[in-house]
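A short write-up of the structure that comes next.
Note that one protein chain is taken out, while the other chains of the complex remain in position.
== chain A ==
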Amino acid sequence: MSSGRQVLKTSLPSAHAASASLTRSTPATARQSPPKAGMSRQEQGPLSARPGTDPRHMAIALHHARQIQAQKDAEALILDRILDLVQFPTSPSADPSSPSPDDARAFKSALTPFQPADYDNLILERNIEGLCGYTLCPHEHRKEDSRGAFRITWGAKGSGPGGRGREMNIVPKEKLEMWCSDACAERAMFIRVQLAEQPVWERRADDAHGAHILLLEEERARTQQQGKGKMRSAPSVNEVTGQLGDLHVHEGASSSAVFDHMAKLSVRDDARSQELALERGDAHPALYTGRVDVNVQENSRAAGPVMAPQMRPGDEKGGSIEGYVPRDH
């Protein structure tokens, strides 16, 4: 009786926490439909009031239902954005190497929830429309007339093995036909490697991955400002990957600051530890105490001194076996 009441006491707030905190942890989806939330609260009322139901189960079920809903919303959002980005750039005379700031900003903000696979879908969709796969390029993609399924591409002079000759690649035709030019291919792929692998509904609220996307031109301008950029007219793929390495170095610098923060964290700090749990993603606020409610309950000691068992009549013959008394021989 008392334990049942205790479950109610501890887990009802957490049931409410489940509804409050999930909207907090998935702001990127940001499409939690308000009527849905209202409906679930209605359902919650009578169900938790029914005797013999554990509100904790309800909280867990709601938690999972919300997760599924968030995932569906995110997928719908990504689909909408793909449909929008297929129409880019806004002006048909836009230059892919210096896109209009509005377009670039819209493009970058639209890409935030994307995974690389979604980005591939976007490229495919643009190709079906007959456009170059790079979103900020208004040109048509290449169409090769000859029938072969593969093409041989030659790299720049001195790109071959050992720095001699030319690098040779055998490329499937459809990979070449995705783009209008090699420059656009490079730009588009530079965007792709910056996208976060994790689907958006699993990302944490403070996950900066995929939030700050740089266009290839911006990245080049940045490295040139820092004096690192090699002044070459046609940078090779190696250079791009080198720049990617730079990116990671910068991330490393910021992550050391995170380590400092972590060191300062105290376990006792309640607000901080909640934040930490959110960041780790291991425990939902509703489930802080674990899914199984462990309730240690000590029995009150039996009143009076303990007595040794006494012989009863008939016990010397072994007594009865489940009510059956063996006959004497």
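As a convention for this text, a residue touches a chain if its C-beta (ideal position, glycine included) is under 8 Å from a C-beta of that chain, and two chains touch if they have at least 3 such contacts; residues count from 1.
We take it that contacts and distances are computed from a predicted model.
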Among "DNA repair protein rad9", "DNA-directed RNA polymerases I, II, and III subunit RPABC1", "Large ribosomal subunit protein bL19m" or "RNA polymerase II holoenzyme cyclin-like subunit", UniProt-listed name of the chain not shown: "DNA-directed RNA polymerases I, II, and III subunit RPABC1"
Residue in contact with the excluded chain [from A:76, A:156 or A:325]: A:76
Per the touch definition above, residue among A:125, A:202 or A:275 touching the missing chain: A:125
Which residue of A:61, A:86 or A:211 touches the chain not shown here: A:86
Residues of chain A (touch criterion as defined above) contacting the omitted chain: 75-76, 79, 82-83, 86, 121-122, 124-125, 127-129
